[in-house]
Structures are given as structure tokens and as C-alpha cells.
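With one protein chain removed, the remaining protein chains of the complex are shown where they sit.
Letters are used for the chains, namely A, B and C, taken in the order the chains are written, and counting of residues starts over at 1 for each.
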Amino acid sequence: MTHKIAILGASGYTGAELVRLISGHPSLDIVALSGNSKAGQSMAQVFPHLRHLDLPVLTRIEDVDFSGIDLAFCALPHKTSQEVISKLPKTLKIVDLSADFRLRDPAAYEKWYGNPHTAVDLQAEAVYGLTEFYRDDIKSARLVAGTGCNAATGQFALRPLIAAGAIDLDDIIMDLACAVSGAGRSLKENLLHAELSEGAHAYAVGGTHRHLGEFDQEFSLVAGRPVEVQFTPHLIPANRGILATNYVKGDAQALHSVLEHAYADEPFIKVLPFGEHPSIRHIRGSNFCHVGVVADRRAGRAIVIAALDNLTKGSSGQALQNANLMLNLPETEGLMMAPLFP
Amino acid sequence: MTHKIAILGASGYTGAELVRLISGHPSLDIVALSGNSKAGQSMAQVFPHLRHLDLPVLTRIEDVDFSGIDLAFCALPHKTSQEVISKLPKTLKIVDLSADFRLRDPAAYEKWYGNPHTAVDLQAEAVYGLTEFYRDDIKSARLVAGTGCNAATGQFALRPLIAAGAIDLDDIIMDLACAVSGAGRSLKENLLHAELSEGAHAYAVGGTHRHLGEFDQEFSLVAGRPVEVQFTPHLIPANRGILATNYVKGDAQALHSVLEHAYADEPFIKVLPFGEHPSIRHIRGSNFCHVGVVADRRAGRAIVIAALDNLTKGSSGQALQNANLMLNLPETEGLMMAPLFP
Amino acid sequence: MTHKIAILGASGYTGAELVRLISGHPSLDIVALSGNSKAGQSMAQVFPHLRHLDLPVLTRIEDVDFSGIDLAFCALPHKTSQEVISKLPKTLKIVDLSADFRLRDPAAYEKWYGNPHTAVDLQAEAVYGLTEFYRDDIKSARLVAGTGCNAATGQFALRPLIAAGAIDLDDIIMDLACAVSGAGRSLKENLLHAELSEGAHAYAVGGTHRHLGEFDQEFSLVAGRPVEVQFTPHLIPANRGILATNYVKGDAQALHSVLEHAYADEPFIKVLPFGEHPSIRHIRGSNFCHVGVVADRRAGRAIVIAALDNLTKGSSGQALQNANLMLNLPETEGLMMAPLFP
Partner (left out) sequence: MTHKIAILGASGYTGAELVRLISGHPSLDIVALSGNSKAGQSMAQVFPHLRHLDLPVLTRIEDVDFSGIDLAFCALPHKTSQEVISKLPKTLKIVDLSADFRLRDPAAYEKWYGNPHTAVDLQAEAVYGLTEFYRDDIKSARLVAGTGCNAATGQFALRPLIAAGAIDLDDIIMDLACAVSGAGRSLKENLLHAELSEGAHAYAVGGTHRHLGEFDQEFSLVAGRPVEVQFTPHLIPANRGILATNYVKGDAQALHSVLEHAYADEPFIKVLPFGEHPSIRHIRGSNFCHVGVVADRRAGRAIVIAALDNLTKGSSGQALQNANLMLNLPETEGLMMAPLFP
């Protein structure tokens, strides 16, 4: 049986990535694509790499007929997303890729995003979309909030360690190298090739990155006490991938065991042999996350490194994984493609 | 029904690409992988991006048991390839990705490759693997010779035009921009990141590139008279993709019509609307080839531009397409994945 | 003696390149910098790589005091440039980096740039700034028009050959690989890192690129008859550099001799040994242009390849070279720095 799918906000990178993934999915059929600024254009005009596909023309959201649609992916900017989703049919299954429903606390949302939440009932209803840790809730959810791509990477590295009480909660340092597609297709000077190529710089230094709201929420929840990590993302000259190098205090071998155990049955999270660590070039274009643990020369300190593709496992792949669960399909359907290397 | 597959020379980029593609193919099962210099290692050690797959350990070729194997892909260096294939069971179906069986004339082989051919009977038997033009022969072939990646790109642009007598045969100039994976995983100074990044240079200038042997053979065959093109490849700082900009004399609109007609039913060759032209970023990781035609400001001159991924449509994807035909499977099986962008 | 310099339009890449070059020049002193959209900011804010320099704050053009200024570089967009220069003191020496004064014929200007020229007297006065060929005129000029970066590259390869009658004038094909800084710091989707990296595509295909106006004008002038070349630029994922691969009909050895003779005394144009050809990675950040000639396998055909840095020899370095002449300084002063490699 084929499920009918809409993608709202299909003219951005996460929208295009959803189309790429769904084009290889045996049970999903894209019946509507919206992109207000590009309404009337074909996807081939906006994304020529999709020209081989037979896809609906981009429309305005208000022109989408939601009757008959089983599930909508919402790849809109935050704030816009809550406004749009508020007006969608209440029976429609939705996977939202924006930041609007990630934080459960309206005050936390306003603190990190600067505007009051205008759909607090939906915020309360939404399930946090980190599939490996919210699988059962997601299966029965109507509205799932996709996680931040950095937030996903960091949590895959550390969440089981915090849950196990295996690391010092007051001294967690997360240092991320992030490829540029995470910033979207927006026209900003620092995203130009001439600026970024041969460059590398930190951004949102000092605890100002919005994904900290997710880390605070989830790590505190898991730990049963407030946890505040230190988190510094860096922009590097690559298109896809996040490499999270996490500095923690704990026994490296024990941490490795906790992770191996936690992810033993996970199809997408691969824990490397002890002492090995991942590269973003080995997960590109796939839904896999590689995690490695290395002991520091000083006893009691370890480095935990995770790598994933921000557009796939970090957003659109994760979204499809959640949609599979919500539609009662096999969780891995359409998601087992191997990474593209080189 | 599942067919049993061996990949000989699996430790190079084309070998890894075959594994990537076959891992998503519903009817093929990899039962043997050889790589003499890496024998005894797992593919995860040689190519960590494949670590999620359950694959045979790399062995030496002489340790492969060919009984029960339906088809072997041979991704070995030229010269080695003919030596190895000479010793394989004569009933084994083989798709060879090397240059050893592309040229039908032993003298031409020796001219371009510098060594006499030692398997002229196999050379005579082999079918040239440019699927779209040798489809029927490939279906019944035992040994198919994969084309050069540059040779494939150029032929997709020009072959129908030459066949139709639509362009001046004495003034064909092919200017190619080639990504670096076409040079393989070999340790050469000019393939280092520090050398290639921020660089761009021509190579094999003046008619010395070996793929000219294929152009001469095929274009002369199609034209029914000798044709010698001018061909200059350039190495650019990208990993995958070939962009062939071809300068020809003929009526641009007529050329576009010839190509549209020639490829109307082809699943992988996409002719763009007249006046549009392709980019390698729109075919990366896929088996598609995009072709465009633009008229020059001077009447009677046209630019025909083709783009494909050298590792996919230019070698391993083409090889799988041919294998599908040889095994009586649907030609597109396992090959319809969308390009990866960005 | 130190000459006082103003740079109008200092907030773009060519403006920043002028500052970089002049900062190492012993006889020039920057006393005014304008950049209307960034007026009030320091150069360190706009270009942090210049933070070690003691520079004037960016002002609006109308706030620049031109008394005491010996020479102004004008790095403004075309059309704006002619408007601004029309209002500058008539005694001020000016090197204009825009396209406004490159074409001598107002009709040609309007044809290629779409707007009528509003300063035809200045257009008539301006000297074309290809130093190696207009040196004497430039020495006594008040207004010099910097050439297009592609136009410079192509002319360094072919101008002496056309002048010598050494090549077929009706069959010149120029194929260029251009780095992205040539497009400036403008916010366009195709200049984003995520779009350009791992990409390569032609643009302005078919004879629509504006630099053709310069080729037509200069090559026809040199040949004494109309010459129309075929010219296709390609955008490649690199920041600096133009590689021009030119396909011509003529005797390769003879062409090499013509070029060696023409450039024997030129400090910046280096003709490579016969059969060798250049790479853009070997001229980056310098004012050098490397030129090579290779014979094609078909007698009577040759490939002439030139490489230069579009921001240096292609625009700001050329501009400084011209300014040196206009100020009666040694032509090479401040310009002999070695390329940056890797």
C-alpha cells in the first residue's frame, strides 16, 4: 500500500533531500510540494538534480489539497512552521523539520528563539524526533518534531553515557565541525564559496547556539538534574557532515561498553571498535551515524566522536525514519543506501 | 532469484562504487571480493563507509571459488585484467572495467597502451559496453568491456550527431573538466589535496590521452570513415563528475532534435531543453547523464555539453547496467537512485 | 616620494586586493577608501584579513576630499563607475576597474552592457589597460580602463599570434575555467559553497559573455579585419585563477616562437618551454601570467593555454601596474611577490 505524502517547504535543501530519499522509497508517493517563493516552478527548475523524477509542480501552501494526504513533512523556517501547522487538518500526520516543536517548555522556546510560541497546544502534543530514544512515542504520535542536526549528533555520542551516569555531568565539552549545508540555501556572505573555501571558523561561540536548548532539555531529562554543556560549532569547507568531538571525564573503556550496549540493535548507529573514530566522509548521503571512543593519555578522560550527515540522519533521513514509524512501515525502509564515497 | 556476484579488484574506487550500488540491488548478492594488496582485510578497513554491510573478506584472486558465481566484475588495472580474465572459467559472465577489451584492434591497443595484447581471442569476443548503443549485443555477451569514463561522456554528447551526419567530422573539439576520482586511489603528487585544491590544469594535451583510442574507433565506425577528434581533459578540484564541452559545426537546433530523438526512450540520458546545459553537481552519485545544446553566436556552430559521474555512469554504474542485461534483469534495477545534492 | 591614493569601491574583492597590494608598495599611501554600503565601517570589519593595517575608515564617495590625491582606483560596478568618474576632478589620474571604459565604441558598449553610455567623452579619452600592449599610451594617460579578467587571459595567449598572422582567424575557440572570485562578493545562489563546491558548469554559453566585446574590439584591431572568437567560460570550485585553453589552427612550434619573442622582455608574462602548460595553482596571488603551447596530434592544430590570477594580473595587479606607469614609478614596483602555493 502506498501512502500519499506532501512536502511543505520543498525548495530548500532539506526539502530536496526528502524528495531524494522518498524517490527511492517503495511505499511513499509524493502528491504535493509547496514552496511559496518558487510556486509555479517545477522541481527540475529549482533542483536540476531531480529532473529525472515525475513530481508535482511547486504550489503555495494554501493551494495544497490535504484531503487524501497521509503525512506531511514540514520543512519551513521556525516561526513560520508553527503558524502553518496550526492551520493544517488536525488529523494529518506531520513530521516537522523546523525548531518550533523541539522544546517542550514555551519559556525555553522564547528564550532561545526570541519570539513567543503561538501554538503551545501543538508544542505540548509534539514528540521529540530522536528516533532511537523516542521510538515508541513516535509510533503513535501525530506530530513529531525533528531534532536539530547538531543536537542529534551530540546526543548520539553522549546520551547513553549521561543516562548511565558514566561521565562527569559538569564538564562536558562538545566541539563540532559542521559542513555548510546545515545553514541552508540562504544568501549570506559567509556561505559564499570564496569566503568559506580555505576557511574555518567557530560560530555562536560561548553558549549562544540555539541547539543548546535541546541539549539542556534532553540531557537534563536523562540525567534527572540540570545539565549544561559547553558547545562550540565550527563551520568548515565541506557540504555535508557534522563531526562532534566530545571531551568527557569518565573511563573510556566503560564508555565504549555503554555505547556498544545501547546501540547493539540499532540499524543506523554504528559504534566503532574501541580506539577508532569516524570521519564525515564515510557517512555522506546516508542515514548512518558512526561513533567512536578514544582514551586520553590522562586517566579518567575520554574523547567520544560522532559523525553523521546533517541533511540525512541529521534532518531529512531522520524525518523519514520517523514517518516510517508513524505510518506503521518498516523503520529502515528507503533509508539503507550506502554512503557516497569519495 | 538472486545472482551470485564476485568483484575482482574491490579495493579501488570503482570496486567500492560497485559494492555501494549492489548493496541496494534486490537481485544481486556479493559472494566474493578480491584485492590482492589488501587480502585478508575487511572492506570496512579499506572503505569505512561500507562498514554497515555484511561483506566477504578481501581475498587474493587465486583464492576465489568461481563455482556458483554467475558474474564477475573485474576492476583491475589494464594489462593485469587481461592476464586474470584469461585464466577465469570460460563460462563465467564478466564485466571488465579496465581498458583491456575496449579496443577491437590489437594494433590500436598496443599503440595506445604500450604493451602487446596477450588475449586477442578475448579481445575479439568482448562487446563494447556503451549500453545505450550496444544493448542487444550486451544482452547475449559473455564478456563486456566497460568504456572509459571520458569516452562515455563524449560519446553521449556526440555519437548520435555523428551517426546522423549532423556535424562537420573534421572539426570536433572536446574540452573536458574531470574530477579527481577518475584517477583512482593512486598515490601521485598531483592528486594530493594541497596540490589539486585551488588548482586546475590540462593533462594529456595534444592528443595523447588513451581514451582517444575509443573515440577514434567508435566515431569512425559510426561515421563510416576515419574521424579524429581533438580532446583536452582538465583536472579540476572536485571528486566526482565529468563535464564535456564539445565544440561542433552544425545547426544547433537540428543537433538538439537529433539528441532528443536518439535518447527519447533512454532511462538514464536526459536531454535538457534547448539552450540549457548541465552541471556535474546535478548528477553526482547517480547513473544519469545530462546533455544540453546551445547555439553559438556564429551561425552553424554549436556547443554540446554532457555531464555524468565518472564513477557511476562512467564506470561502475555502467557496469551494473550491463550486468543487468547480461543476467536478464531489468536494465535499470538498482540504478535509479537520485543524485546527491548538495 | 609617496603618492596619495584613493580607492573607490573598496568593499569588494578587487578593492581589498588593491589594499593588499598597495600595503606592500613602497611609494603609495592610501588616504581615502570609499564603500557606500559600508560607509562608517573600518576595513577590518569588512575584511578582517586587513586588520593589521592602519587604514582610513570607509566613507561615502561624496565625502572623499580629492584635493591632494594623486590617483584614484575605481572599483565600482559598471554604469555606476561612469557616473562617479564623470563627477571627479578632471585632473585626477584614474584607473577604472569596471567595464565602463573598455570598449571604445559607444554602440558596442550599449550592445554588450544594455545601457547607453553617459560619458562618451571619457570613453574616448580612456586608454585600454592591457599594460603589455598599451604601455606607452598608459604612461601618459589620465584615465585607464582595466580589462576584463577573462579578456586579459585570452589576449595574453592569442594577441601576439593574431598580430603575427600565425593562426586561422576564423576558427579560434577559447575555453576558460574560471574561479569564483571573478564573480565578486555578490550574494547569488550559484556562488554559495554548497552549490559550487563539487560542481562545474559553463555559463554565458554561445557568445553572450560581455568580455566578448573586448575580444572582438582588440582582436579585430590587431588583425586589421573583423575577428569573432568562440568563447565559453566555466565556473569551477576554486577561489582564484583563470585557465584559458585556446584551440587554434597554426603551426605549434611557430606559435611558441612568436610568443617567446613577444614576451621575451616582459617581467610578468612567462612563456613555458614548448610542450609544457600552466596551472592556476602556480600563479595564485601573483601578477604573473604563465603561457604554454602544445601541438595537437593533427598537424596544423595547437593548444595555447594561459593562466593568471583574476584578482591580481586579471584586475587589481594590472591596475597597480598601470598606476605605476601613470605615476612614473617602476612598472613592477609592489608587484613582484611570488605566488602562494600550496
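By our rule, a contact is a pair of C-beta atoms (placed from the backbone, for glycine too) under 8 Å apart; a residue touches a chain by one contact, two chains touch by 3 or more.
Every value quoted in this text rests on a predicted model; they were computed, and no experiment measured them.
Peer 1: Of the listed residues C:Lys38, C:His234 or C:Arg284, which contacts the missing chain in the full complex?
Peer 2: From the options C:Lys38, C:His234 or C:Arg284, the contact with the absent chain belongs to C:Arg284.
Peer 1: On chain A, what residues meet the omitted chain?
Peer 2: Chain A touches the missing chain through residues 171, 173, 175, 177, 179, 194-202, 205-208, 212, 228, 230, 232, 234, 236-241, 243, 245, 247, 275, 277-281, 284, 294-298, 301, 303, 305, 307, 342.
Peer 1: For chain C, which residues touch the unseen chain?
Peer 2: Contact residues on chain C toward the absent chain are 13, 16, 19-20, 23-24, 47-53, 181, 197-198, 239-240, 270, 272, 278-279, 281-286, 288, 290, 336-342.
Peer 1: Which chain B residues would touch the chain omitted from the figure, given the whole complex?
Peer 2: Those residues of chain B that touch the unshown chain are 13, 180-181, 185, 187-189, 191-198, 237-239.
The rule is simple: only the chains that are shown with their structure count from here on.
Peer 1: Roughly how far is chain B from chain C, going centre to centre by Cα mean, in whole Å?
Peer 2: About 39 Å, centre to centre.
Peer 1: Averaged over CA atoms, how far is the centre of chain A from the centre of chain C? Could you give it in whole Å?
Peer 2: 45
Peer 1: Centroid of chain A to centroid of chain B, CA atoms only: how many Å?
Peer 2: 36
Peer 1: Give the residues of chain A touching no fewer than two other chains, as numbers and ranges.
Peer 2: As it turns out, chain A has residues touching two or more other chains at 13, 181, 197-198, 239.
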